[in-house]
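Scroll down for the structure; my scribbles are underneath it.
One protein chain is absent from this view; the other protein chains keep their places.
Per-chain residue numbering starts at 1, and chain names A, B and C are given in the order in which the chains are listed.
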Amino acid sequence: MSEAHAHPNYIKIWFWLLILLAISVAGPMLEIPWVTVVTAFGIAAVKTFMVAAKFMHLQFEKKIIWYLLIICVTFLGVFYFGVAADIMNSSGQQWKDCIADNTCIEQRL
Amino acid sequence: MGQQAEAILHETEAHDAHHEMSFWDKYIFSVDHKIIGFQYMFTGLIMAAIGGYFAYAFRMQLAWPGEEVPFYGLVDAAKYNMLVTNHGTIMIFWVAMPVLIAAFGNWLIPLMIGCDDMVFPRLNRLSYQIFLVSALVLILSFFVTGGGFGGAWTSYPPLSAVAAYNLTNWGASLWLLAVFLEIVAFLLGGINFVTTTMNARAPGMGMMDIPIVVWMINIAVILFMASVGPLVAGAVMLFFDQRLGTSFFIPSGGGDPLLWEHLFWFFGHPEVYVVLLPTMGIVAEIITVFSRKKLFGYRTILYTAFGTGGLSFIVWAHHQFVAGIDPRMANVFVVTTILISIPIAEMLFSFIATLYGGSIEFSTPMLWALGFLVSFLIGGVTGIYLGASALDVYFHDSYFVIAHFHYTFFPITIIGMFAAITYWFPKMFGRMMDETLNKIHFWGTFIPFNGLFLPLFLVGMAGQHRRIADFTQYPDLASPDLQSIRIFATVSLVILLLFQFVFIYNFFNSMFKGKKAPLNPWKANTLEWTVSSPPPHGNFAELPTIYRGPYEYSVPGREEDYWPQHLAPNQ
Amino acid sequence: MSLQGPIATHRMRTGIPTGRLAVWWVLASEIFIFGGLIMCFLLFKFNNAPGFEDADMTSTAAGAFNTFVLLTSSLSIVLAHAAAEKGDIQASFRYIWFTIGGGLVFLLVKTYEYSSKIYGGITLTENVFWSFYFTATGLHALHVIGGMVIMGMISFDVRKNHNLQRVELIGLYWHFVDIVWIFLFPILYIANF
Partner (left out) sequence: MNEYLDLGLITSFVPAASSFAGDIDFLFDLITIIVGFWFVITLATLFYFMIRFRRREGVKALYISGEKHSEKVWTHYPHYGVIAFDVFLIGFVIVVWVNVKQTLPANEDTIRAIGQQWSWSFVHTGADGKLDTEDDVNTVNDLHVIKDNTYHFELQSRDVLHNFAIPAFRLRQDTIPGRTIRGWFKPTISGTFDLQCAEICGRGHSMMFAAITVHPDRKSYDETMDAIRAGTYESHFEKKRQLGPVPLPFTVSKSETDSPYAIELAQSF
């Protein structure tokens, strides 16, 4: 059993999470792209932080777990940006995606 | 938990261990970390035999194309592809990783950090069982209709994703499933290793008192865990492409084959360091013991290992310089790739500096360790050629790559494995190996190894590319000179394989009939040499407390030239 | 504390109990698996790959309801942990089963969504968006099922006052599954961003 620590008020956090959920559903209904992105991902990030810090007790956890999680996210970011140049574009230096503009030779499948 | 409670618990445990265990409980379904280590080691050695046999078959085909290979039969194009693919897969996933990380990790971590077992013994057993299933699935994949998978160990889609392209419908899927299971097994095992090292160290053992090999295995495991995740997702996607008809990696359906290449190499490059670092650790243990020297720059070696691990995550695209990635990105990766030579060079320099002023005894483990340094140096420096993007335009997928790759992986896997086995054999089985046979085996492996792979640099420079069943058809490559180089390499391989029988004989003969080994035959400092050989279930009669680092050899003012970690300062 | 297994298991050099430390490592490797999948999705999405406008067709209401269910079950499992820590075994047992019930509701909604899509003629092979949709939610659902099974096993241990620390461990895992869903919800359900 873990060492005792003060338990935060879980119901209150749950209540805040539900409000955030409502915002993230309502946000996109305005159909403004930047609002959608902010409400969808910004709020996902906030919710994640709340769940991790309060429900998962990261607040009270040793620093090493924080480092561990931060390293994970950093490496994922490295992966994303290393790959983005090739996969997130449909053309680049000396290459282009030829399926999109129908200039490809017919594919066997 | 206090030490007193530990002592009480330990006593009851030892008492429990007295009751007779059946053969199955003791050797097959054991939760003892040492038995699990043996299970990994023997499975790995059997897989190594299969991998070596495959290498023999396709090297014979290259030397004498189209002729029936003794003990194999005719190697046609499909079989050739299957052989090279599975040779690579087996040697990396079913030999290098189980033997270097899982076997020696299991065996050494609890002993070296002074505790009685892994923190999760049953998880440990589960990890081996999954690993065993994965090996069986891989072997099964050779025998299904269409034959084993032949799309190279990198398994680039669309070739690997579409049965109509690779013509090995089930072979490809089983291959992928086997790799997937193997990864799962190592994730479970790895979590166990890291948790054990973090939490279960003996009292007094600070971060800087951990033997380097334990550090290295742990760094390797963390690298593995961090790099393999995206590939696991990718493997699921590829499996769906194969079996359910999705098109994650098939361009005509909207996917992108380059994505797999990125996913694969994001794992594939750190994987090189995953297997390299444990061997570096093994070598560190051996050269300190046999030169009676303190390790030169413990912290330096540790930090360079961290540096290498971190850098290894940002170099992966050097495998794809000419794979159609954006050429501007290549410039980023060439810088990081060349930079990774810096920590590795520093680590090698530290090892060499350790020898300075030593009292070097050329016993077999030391010969293997020095052999590792020499041959890995060749592998390392030839990596500079391939990391240079402009030169990779010529050398990509050529035999130069093969030679470079084997000059790194052969020393890491095979030489590292033999170094470790010959060094820890007395502790593992309580008997000494025959030193003469060991030396014959060393020279009989080391010389043919160079005879095998040095010529491949030459054919690589001649523009010969890999995964071709018969070069004599290629007008520019058919010259008798090049063919005689190939034959020379093949003959070296056969000699190398024949000398392994010396090892097999010596191994089993010494295991049962060898001279009884003393407790600490090499006069080493680390904790595994303080327990009886072979160590009993529960390892230590009395759990040790640590007073100093693992490399206190030839300390001035002490009569003995070693100073075991567990001896209290006044002893 | 029940003393079982090797001594190694009960040592605590980092100050974090071994079980919890291991669960954090499990979660770290899971972050890479789900993270890798989500990264791949985003790469295709931002490249305007054809088919990604189909995100309109997923039912935002069902997704939002499932988010609500998972958040609530996260609450109940953390309450179970708090109760177990206080020694209130019966309450802990009830909260665990409430959480399992949440998982069940989640899976029912998921089944409804899957079947309505499949009856509507949309399967895994429709296009890359739907491939991602079924792969990601399917992998997530497998984690939900796994979590429920383990929770069920733990709940009976709890009633016998065994291994109470495991409530916290499964809780950590369950919160992680919740967090994965928090990210899957906007990328798969909220219309084009």
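Just so we're on the same page, a residue touches a chain if its C-beta (ideal position, glycine included) is under 8 Å from a C-beta of that chain, and two chains touch if they have at least 3 such contacts.
In this text the structure is predicted, and so the values were computed from the model without any measurement.
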(request) Just list which of the chains on display the missing one touches. (result) A, B
(message) Tell me which of B:49, B:69, B:167 or B:440 is the one touching the absent chain.
(response) B:167
(request) Quick one: say which of B:393, B:504, B:519 or B:541 touches the chain that got left out. (result) B:393
(message) So one chain is hidden, and I want to know which residue out of B:37, B:151, B:270 or B:365 touches that hidden chain in the complete assembly.
(response) B:151
(message) Touching the hidden chain in the complete assembly: which of B:28, B:136, B:478 or B:498 does that?
(response) B:478
(request) List the residues of chain A that touch the chain left out of this view. (result) 93-99, 103-109
(message) Counting contacts across the full complex, list the positions on chain B that touch the omitted chain.
(response) 65-67, 74, 76-78, 80-81, 150-152, 156-159, 162, 164-167, 250-252, 256-258, 291-300, 322-324, 327-328, 330-331, 334-335, 338-339, 341-342, 345-346, 348-350, 352-362, 370, 373-374, 377-378, 381-382, 384-385, 388-391, 393-394, 396-398, 458, 461-463, 465-470, 472-478, 553-556, 561
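In this section, only the chains that are shown with their structure count from here on.
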(request) State the pair with the higher C-beta contact count; candidates are B-C and A-B. (result) B-C
(request) Starting from the mean Cα coordinates of chain A and chain C, work out the distance between those two points in Å. (result) 15
(request) Report the inter-chain centroid distance for chain A and chain B in whole angstrom, where each centroid is the mean of the CA atoms. (result) 35
(request) Among the residues of chain A, pick out those that touch two or more other chains and give their numbers. (result) 72, 75-76, 79, 83, 87, 89
(message) At least two partner chains per residue is the criterion; list those residues in chain B.
(response) 226-227, 230, 254, 256, 259
(message) Considering only the defined contacts, which chain C positions touch chain B in the complex?
(response) 1, 3, 5-14, 16, 18, 21-22, 25-26, 28-37, 39-40, 43-44, 49-51, 124-125, 127-128, 131-132, 135, 139
(request) Provide the residue numbers of chain C that touch chain A in the complex, in ascending order. (result) 1, 14-17, 20, 24-25, 28, 31-32, 35-36, 39, 42-44, 46-48, 60, 64, 67-68, 71-72, 74-75, 78-79, 82, 85, 164-165, 168, 171-172, 175-176, 178-179, 182-183, 185-187, 190-193
(message) Per the contact definition, I'd like the list of chain B residues that touch chain C in the complex.
(response) 1, 5-6, 9-10, 13, 110, 115-121, 187, 190-192, 194-196, 198-201, 225-234, 236-237, 240, 244-248, 253-256, 259, 263, 538, 543
